[in-house]
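Got a structure for you, questions after.
All protein chains but one are shown at their positions in the complex.
And now, chain A:
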Amino acid sequence: MANTPAVLISGLTKHYGTVRALDGLDLTVRTGEVHGFLGPNGSGKTTTLRILLGLLRAGSGHAELLGGDPWRDAVELHRRLAYVPGDVVLWPSLSGGEAIDLLGRLRGGLDPRRKAALLERFDLDPGRKGRAYSKGNRQKVALIAALASDVELLLLDEPTSGLDPLMEAVFREVIGEERARGRTVLLSSHVLSEVEALCDQVTIIRDGRAVQTGTLAELRHLTRITISAELERAPDGLAGLAGVHDLIAEGPRVRCQVDGEHLQAVLRVLTDAGVRTLTCQPATLEELFLRHYQVAA
């Protein structure tokens, strides 16, 4: 079982009328990993999750969840996963505590001690009626219901939208613990710092296709590193080197971007010119992300 990926999607398509929501998506989430699913609004993240939940019927292509067919085996599979929708709507007449208990029981039971601990950590008052909660608090209700269930896989659709920074920190802690307990998480998000802090693997989706996938380290390797240095004298021939971009050289002060694979050659030129200070910043996910989208635009 350990070899079966938790999620295996290949060549998946989905149309809404004439609108193409998914256009040959590939996505693999291995068991035990926290997988970041990144993409701008409307790129197909929610559609993908809803297909995995059997709420939508896939067009062509293949989608497999925990070794089963998400449409045909929906009920059996749903016992083994928990889902937090991006837009949490609660029943106006039910309190938050009732909604948590109900959703947990419908999934096959939840751990009352874990629920109590999560209520405490997320600082949620479970006694208020659904209508009285703010967006962030509704989000917490769905998160607690999902996290208090003993399931193998968590499908989270932009789970921190509406949470304050303090609660985002709690969320990160909790997901860290879930990973340590061996749960698999598919985390759709566009909060890059969150994905950077939590995810082992990242898939970037645009217009219904995966445009980039791999570990954060792999993705970073593909991108540029920002270097700024103060040297003893102006460097020789830096501008002519392969892989150097956006060079700003004011005598001994140098700032530029370097492709990962050419870093060594550039450093050699810099050390030859005598290094006083040197900062070397790997690209943030944000830069990576923006680059993908700007290329598209």
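Please note the rule applied: a residue touches a chain if its C-beta (ideal position, glycine included) is under 8 Å from a C-beta of that chain, and two chains touch if they have at least 3 such contacts; residues count from 1.
What we mean here is this: contacts and distances are computed from a predicted model.
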item: Record-based protein name (UniProt) of the chain missing from this complex, from "peptidoglycan glycosyltransferase", "ABC transporter permease", "Cytochrome c oxidase subunit I" or "Xanthine dehydrogenase family protein subunit M"; value: "ABC transporter permease"
item: Selected residue (touches chain absent from view) among A:His62, A:Arg105 or A:Arg276; value: A:Arg105
item: Residue, one of A:Asp87, A:Glu232 or A:Asp272, that touches the chain absent here; value: A:Asp87
item: Touch criterion as defined above, residue of A:His78, A:Lys140 or A:Arg224 at the omitted chain; value: A:His78
item: Absent-chain interface as seen on chain A, which is shown; value: 46-47, 50, 53-57, 74-76, 78-79, 83, 85-103, 105-108, 126-129, 131-132, 142
